[in-house]
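Coming up: chain A.
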Amino acid sequence: MSIEKNEEFRPKIVAFCCNWCSYAGADLAGSSRLTYPADVKIIRVPCSCRVNPMFILRAFEKGADGVIMCGCHPGDCHYSTGNYYARRRMTLLFSMLDFIGVENGRTRVEWVSAAEGVKFSATMNEFVEKIYSLGKNVRLEDLRCRS
Partner candidate 1 sequence: MNKPAKKQAELIREISGVNPLKCMKCGKCSATCPSYDEMDIKPHQFVSYVQNENIEALVQSKTLWKCLSCFACVERCPRDVRPGKLIDAARQIVVRERGADYLSPDEIPELLDPELPQQLLVSAFRRYRR
Partner candidate 2 sequence: MQRIGVFVCHCGSNIAATVDVKKVVEMALLEPGVVHAEDYQYMCSEAGQAKIAAAIREKHLTGIVVCSCSPRMHETTFRKAAERAGLNPYMVEIANIREHCSWIHKDMEEATKKAVILARAAIAKVNLNTPLKPGESRVTKRALVIGGGIAGIQTALDIADAGYEVDIVEKTPSIGGRMSQLDKTFPTLDCSACILTPKMVEAAAHEKIKIYTYSEVEKVSGFVGDFTVDIRKKARSVDMDKCTGCGVCQEKCPSRKTPSEFNRGLNTRSAIYTPFAQAIPNVPVIDREHCIKFQTGKCGVCAKVCQAGAIDYGQKDEIVTEKYGAIVVATGFDTIKLDNYDEYAYSQSKDVITSLELERIMNAAGPTKGHLERLSDGKAPKEMVFIQCVGSRCSDNRGKSYCSKICCMYTAKHAMLIRDKYPDVNVTVFYIDVRTPGKNFDEFYRRAVEQYGVNYIKGQVGKVAPQPDGRLLVQASDLLDNRQIKMEADMVVLATAIEPNPDVRKIATMLTASIDTNNFLTEAHAKLRPVESPTAGIFLSGVCQGPKDIPETVEQAGAAAVKAIGLLAKDKLLTNPCTAQSDILLCNGCSTCANVCPYGAITYEDKEVNDHGIRETRRVAVVNSALCQGCGACTVACPSGAMDLQGFSNRQIIAEVDAICR
């Protein structure tokens, strides 16, 4: 897939991270100096269950090429059940996105605990690699939003 990986294309990737586990995991990746591409930008939310499917649609509409959501491992949610809601919502949303032509690889849910800096960086590397291989996202993008 290296042909698509031309110099021009730099994907826009939005990562939603829950405050208690994944955001801390990202911090740990940082303090352990585990690199991942700068294309990933993290938005902090209190819990993965705060991520409204609307936010993800909005990101695609605004030209994001991939959206990843990270939360606490099932059973470890700070609010005890939030990530279960998130899991259910994302399953539905992702299958709908797939249905309307946004490839499954552009969306991902991953559970990353506060101790898993290594996993966070590995996940991001993998995800970015995947987005590079999928190339630019054209579905859903609202050209009027381009600036």
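With respect to how the candidates were assembled, all candidates are chains of the complex that A comes from, given by their letters.
Keep in mind that, in the parts below, contacts are C-beta pairs under 8 Å (C-beta built on N, C-alpha and C of every residue); 3 or more make two chains touch, one makes a residue touch a chain; residues count from 1.
Predicted model only: the values in this text are computed from it and were never measured.
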Margin query: Contact as defined above, complex as supplied: which of the candidates 1 or 2 touches chain A?
Written below: 2
Checklist line | chain A - residues contacting candidate 2, complex | finding: 12, 14, 20-21, 23-24, 26-27, 29-31, 33-36, 38, 41-47, 49-55, 58-59, 62-64, 72, 75-82, 85, 89, 113-116, 121, 147
